[in-house]
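Of the protein chains in this complex, all but one are displayed in their positions.
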Amino acid sequence: MAEYKWPDADKRTLIGKRISRVDGPAKVSGKAKYSYDINPPGMLWGKMVRCPHPHAKITAIDTSAAEKMPGVKAVQIVQGVGAEISWMGASIVGVAAVDEPTAIDAARAIKVTYEKLPHMALDTDPKLAGEFAKPANANTAGDPDKAFSEADTVVEGFYGLTMITHCCLESHGSVMEWTDDKSVLAHLSTQAVSGSASNIARPLEIPAGNVTVKQDHVGGGFGSKFGPDDWDITAARLSKKAGGKPVKMFNERDAELMVAGARPSAYARVKVAVKKDGTLTGWQSDSWASGGLGGGGSPPLPYIFNIPNQKKQHTAIVNHVGPQRAWRAPGHPQGCLITMSALEDAAAAIKMDPLDFLLKNMDLAGARAEVYRDEFKIAADLIGWKKNWHERGDKTPGPIKRGLGLSCHTWGGGGHPSDCDLVVQPDGSIELKMATQDLGTGTRTTLMIVVADSLGLPLEAVKLSIGDSRLPASGGSGGSTTIAGVSSSARRASLDALDLIFAKAAPALDAKPEELEAVGGTVRVKNNPSKSMSWAQACAKLGAMPITVRGKNPGPGNLGSQGVGGVQMADVSVDVETGIIKINKIVAVQDCGLIIDLKTAESQVYGALIMGVSYALYEEKITDARNGRMLNPNMEFYKLAGIGDIGELVVHMMTGKGYDERGVIGLGEPPVVSPGAVISNAVANAIGVRVGTLPLTPDRVLAAIEKKGGNNARI
Amino acid sequence: MRAFEYASPTTKEQAVSLLGSNWADADILAGGTDLLALMKDDVVTPKRLVNIKDIKELRGISIGSVRGLRIGALVTIQELADHPQVREAFPVISKTAGEIAGPQIRNMGTIGGNLCQRPRCWYYRAGFGLLAKDESGESLVPSGDNRYHAILGNSGPAYFVSPSTLAPLFIALGATVRLFGPKGKREIPVEKFFVVPQSETDREHDLKPNEIVTEIVVPPLAGVKSASYEVRQKEAMDWPLAFASVALTISGGKVSAARIVMGHVAPVPWRSKEAEAALVGKAITEETAKAAGDAAVTGAKSLSGNGYKIQLAKVAVKRAILEAAKGGAK
Partner (left out) sequence: MHDDDDDVKEKESGWSRRSFLKASGISLSVPLVMGHRVIKVAGAEVKMYGPGKVALALTVNGKKYAAEVEPRVTLLEALRGDLDLTGSKRVCDRATCGACTVIVDGKPAYSCSVLAIEAQGKAITTVEGLMQGEKLHPIQQAFIDNDAQQCGFCTPGFVVACKAFLDKNPNPTPEQVQHGLGGNLCRCGTYVGVRAAVMQAAKGGQKNGRV
């Protein structure tokens, strides 16, 4: 029986090395097929008629003109007369036609009339939200009143983040096809290949096993692609009406930004109680958030630092601005920005270096406190904190002010349930099969590394099949759960396969199975490498039949874990005459247990920093309060950082002793948590006042400077 | 996009004959970077597109010491930025053009199209019309989200900002635009080419539905010091929040003549006589440049959410003046 653990550092041939992603050649050459790229013969184009109002009731639908148009093959009402619509862009009627122009013309020919209903689009103040504000009960811990009355200093502040969207470059959608009367083939753009089949089958009233979901590559998800969505089901219904022909239906960019997911906003008025020596003693927050009909959830406050005495009140604001979806590390960027800004303001108020301030209170961080201390030390060296930090307000003459900021964050990242089949052929060829998906995080690469390293083979020896729901089930890729789940499952399967092979090969090597190891393409006796046979020779001992070994997660042994800490520091310049912020440098120091592929792991962190620059400085889902219309459903005014906007980025991964033995932990979420806070703190350090709300646009920066830190003209 | 018929004439006479007497009849396709987006969004729905890119006489750049710089309407922004003689004789044009949008836009977009591009106002782009009126006939802008809208010339009915960054520069440099229509040629100062529409049927250009821009003529710089300054949040693919171009004649250490024009602050490129007056007769210093910047926003009015742009416009003017005084764009 194998012992389920990762190889020791000196035995790792691929694990932890810098390996280029295995699907790189397909992606750089344009050969990689995303679901949006699937063009089966006879395919029809689907288009969706969408609601132009934020809140309305449908009073009439007339599809007759569209149905009569040449080339139109099917019309499907998604929400019928009498339905109440709760956001602009909601799906009303789908059409399918022989080509895209015809489908566009048909969608335009469909007439829907509405009775407008009262809507809420504001989220800036619960008092303005009236009946749409849903306050929760207050939450108290310790004795906050005493803490505030006995504090040396009480620091008050207002902090917030507007709603942003996921803006996946491949929009949400699918190509749906009935392969027979009861079976659907779904080329879906998804973060959850396995889980989507049953969700497609249910509304179509067919057995879940009759739905095949396929996806080779996905152009971004970030938490928003756990569909299927109503447009996918509509595409399947249109296909059915059109005799089973494939129907391609992908969101236009405007719909993608309006309805395919958004990160809830969050705002809070915060009071922090501190002692002269920097000891944190009290936290009070009055927070609110919006994110669609459910309102916005309460962010984790205070974040990381479990301040002993707390009083918290949260209000959810129900609004009609489209549905919220999980956005990379749900709740954490909000909790982090609010908390780390408040703590930095508290440090500034008592004229303490915020690095010293956080380190002084580090024990409040609980289990990961030591890791944060180590990481802060490394980050401080990388950015030159002690040399470059100054008290609030850069005194350098001229309009350009420079400042430093810091933050820390946490995330779970435990592995999701994941099955795999490892097939070993008598000729030694191997294939790993798993219905997971590679979001660009490097899942393919890491799976091949795990199997190859475990079996002592080169990477190229592993054939990998993922992205098909008929393969062994594996969890959706969300919450940084993939890497720990899939790598643990693949490792267990590999070790079990070795057990079977060793048992067959051992007699020929005149050894016991447990004395064997698979190294460098051979199966050999440990401590006596001269007694060896090639991998293929060993596999030939299996006989004529291949073996299939099922790997599972969770399973025996501790191959994965959860709970990481990371710290970041930013160096920014602010033009105080224009309010424009430039990133000079951001440093990220991150742990994630045992790293399978250092190159793609670093890419996750670089990417998170860049996404963070984007939401800290540019991104905002802007809605006109009067008509509920998203004003920037495009990539022109829904601004993303470009290659010239990100400054110098430095990533340091915590590896080796103290980290590797924890096992594999997910990395997708944690590094995207802190960038908003580090940039906001660096700006405050540069200009001497807090800009309360992200994104830190010139209007907000100038307003903060003008009001010397008071509330902004427009939050 | 709606269906249309398409022709690609080879002479300007053919082109204008193919255009209609109403804007809804036909539209002119050149770089396509703006027009096709407008058509995809159903903001404009021409029944015919006239591709003018095959009209060779609309191409080319020429420079003469007396006539100055002649830029064919089809010259791309990148061609203008890269042209060696333009770099030499009109470095400010080269530099300003080279900062527009991103490489693909600069390689596709034409000079004529840069002047004729339509406003980026998000109410206009969402189908509320150029004047952004709601069902009751009121403009959505003054009490809406107007963070990118006009701070000058914004008493209505138009509140959008003129999107071109070359137009303010051309106006500062005293350029003219040549047009061609069924009745032949006409030539007007670039300054007069931009007008404030008074109704939904008006356009923001003095251009008839069957006219085309054929070329821009910039007089020789003749010792004029010129620079542009753009306040822009992102390094690329972002619109200016405020923009200024200045052209200064300096003699005896003092400004003897000045032309100061702002972009992205008003429905037209906004020439500020106040700023010019504030600068003439003065030596250029941080203080006089700042005073001119302050004067440039005379009459500026904040809508509900764009007051910050008044500050940005001041800074753009100040910095453009200081840049010009240093010798202008290199």
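Which chain is which? They are A and B, in the order written, and residues in each are numbered from 1.
Methods note: a contact is a pair of C-beta atoms (placed from the backbone, for glycine too) under 8 Å apart; a residue touches a chain by one contact, two chains touch by 3 or more.
On a predicted model such as this, the values are computed, not experimentally measured, just so you know.
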item: Neighbouring shown chains of the undisplayed chain, as defined at the top; value: A, B
item: Residue among B:L58, B:I105, B:A242 or B:I310 that touches the chain left out of view; value: B:I105
item: Which of A:T339, A:T600, A:N627 or A:T697 contacts the chain that the document leaves out; value: A:T600
item: Contact with the hidden chain (one of A:I466, A:A608, A:A625 or A:L702); value: A:A608
item: Where the missing chain touches chain B, by residue; value: 1-11, 13-14, 16-18, 20, 25-26, 29, 31-34, 36-37, 39-40, 47-49, 51, 53, 76, 78, 101-105, 107-108, 235-237
item: Missing-partner contacts on chain A, residue numbers; value: 18, 20-21, 23-25, 27-34, 36-37, 39, 70-71, 99-101, 167-171, 217-220, 222, 252-253, 439-441, 599-600, 602-604, 606-611, 614, 634-636, 640-644, 646, 649
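Everything below uses one rule, namely that only the chains that are shown with their structure count from here on.
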item: Distance from chain B to chain A - Cα centre to Cα centre, in angstrom; value: 41
item: Touching residues on chain B, where the partner in the complex is chain A; value: 1-3, 42, 120, 122-123, 125-126, 134, 140, 143-145, 147-148, 231-239, 241, 305-308, 311-312, 315
item: Interface residues, chain A side, partner chain B - complex; value: 101, 104-105, 108, 577-580, 617-618, 622, 624, 626-627, 629, 631-632, 634, 636-637, 639, 641-645, 697-699, 702-703, 713-714
